[in-house]
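Omission of a single protein chain aside, the complex is shown with its protein chains in their original locations.
By letter and in written order, the chains are A, B and C; residue numbering begins at 1 in each of them.
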């Protein structure tokens, strides 16, 4: 695996998740994106569910604004809500159109259980815990897409139908968003736990939250591959 | 299907759910409980997950106390929290012991995705909506077990290893709990919507919540049968 | 009182609040703003507390994003979060500087009980209820400032030291924000109750929420006048 960055807390959680992280970021769906062999039908299924995902993911980031402790933290979380609602969703609608899925279909698509499971798990991490618990549940999505995008962008396949997806997440804008979220996560961890995160009594619970979120992300890819 | 009772709102939601209700209360897992053919391994898998389910289900009922509007509503919801934490969980531990699952295993069992999906969906119904949205998401579990218990208890199989389970949910105590929850649901619906529920603009959203919860309950049975 | 607009629901709530509305929008503090006789010390006390208010008010609007039901509702609520965090708070810091209050003082100022009471009441309206309950608790602040700004801007006093405040809330940008929030409130009320709001069983509870919020706003002005 490539060197990561994105702060101090994420790499520690990533390492602690071990195989659950690898099973997520190196999932067969992801390999199919990378070499262009992913069936179009699987990508369409993923895209359609991902639109519903973005709605609830934006809700979870809005919950981070509610739970933030300072105007600066609030602004960082709110800028992610804004990016999701006003940029990523519009990009999504355009991408879907390019793959033959019209916007009306996006709004009426039934939410797959694997989709629902992840976003509601994240939201409940915020209900039951504090901002750190919530951000740790959000982290696999944010950073996993960043890592996948960067890795696939570094080794482009010829005439890959998924090149645009790869460039979105491997591109500067998304990579900078990962930087910002990395700083927010580090800052909140410092404020809520201190610098020695893995020595804290919260470490085992935070690891478990992160690992479960990785598993739910991997199940999201599997849903794309297999349906259901 | 047999005549139900349990108030005014539940039967309307049940009818509106149509096949999703039947797929839940007449699931192959349920038939196997009824005629005693359910593999013991499937029942053990269900029991173990159901313990974790009860924890989060009690949290969802505690959220109903937070969202209640009067001391009487609060008491009704709190009595369910109490029944879950102090009676149903203890009963569960004893039942599990009888099936060779010790309590330590219950506390360390990883939560299956199908389990997590349902409870977190319910909790998010309370986060995003009001008490009525929350109760409608809770309803399929409460009333479905009541309906299944009553139906299976009325047609006992000889020497059924699952007879105790059937008697728990078909028995007076649980049936009376259904009565109480039915009254609470009706009362909250009257206060938040009025008597003409199905003419309300909320009806389609309430139906969708109830139906999704039925589907997630059916997926819980499938998880018991097939694992995963 | 002047003719209002801003949709359908707000005028009904405003009328139902009766004297509580008038006591808020025609408070001695407001009259002092209008004719320039408000003591500078009272305005400084108000400004300092209002900064802390904006932080929690933005949190309450972020909760509206969490509780929204569609991407469009989410965007409307998120645009208010953005306006509060990125525009109104910065404007506030500049205004405070002009009145001799530096930014560091804003960040360390203890929150007055009258300030805390209002914002936490609003947040709890969202915890206990749905998006409509939350918006109705937010409404007196949004629309009250809009009505006050418009009225005072229409009858300017000579050399009023508070002219900038009046122009902010009486100006086009804020008035258009009132329009947007009015549309959001109407849309959510239609979806959650229907068109006949005052015939709904929720009407008395919504009235009470709105009226209490008016009283808490009036207490905020009084805190500015008298301290405490």
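The criterion applied here is as follows: a contact is a pair of C-beta atoms (placed from the backbone, for glycine too) under 8 Å apart; a residue touches a chain by one contact, two chains touch by 3 or more.
Being a predicted model, the structure only gives us computed values, none of them experimental.
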Among the chains in view, which touch the chain not shown? A, B, C
Given B:12, B:89, B:157 or B:225, the residue that touches the chain left out of view is B:89
Among A:14, A:45, A:67 or A:150, which residue is in touch with the absent chain? A:67
In the whole complex, of B:12, B:66 or B:153, the residue touching the missing chain would be B:66
In the complete complex, the non-displayed chain touches which residues of chain B? 55, 58-59, 62-63, 65-66, 68, 71, 74-75, 77-78, 81-82, 85-86, 89, 123
Of the residues in chain A, which ones touch the absent chain? 66-67, 69, 127-131, 133, 190-194, 200-202, 205
On chain C, where is the contact patch with the chain that was removed from view? 59, 111, 113-114, 116-117, 120-121, 123-124, 127-128, 212, 215-216, 219
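Here is the rule we go by: only the chains that are shown with their structure count from here on.
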Which is the least count of steps on a path of touching chains running from chain A to chain C? 1
Centre distance in Å when chain B and chain C are each reduced to the mean of their C-alpha atoms: 42
For chain A versus chain B, what separation do you get between their C-alpha means, in angstrom? 31
By residue number and range, which residues of chain C touch two or more other chains? 66
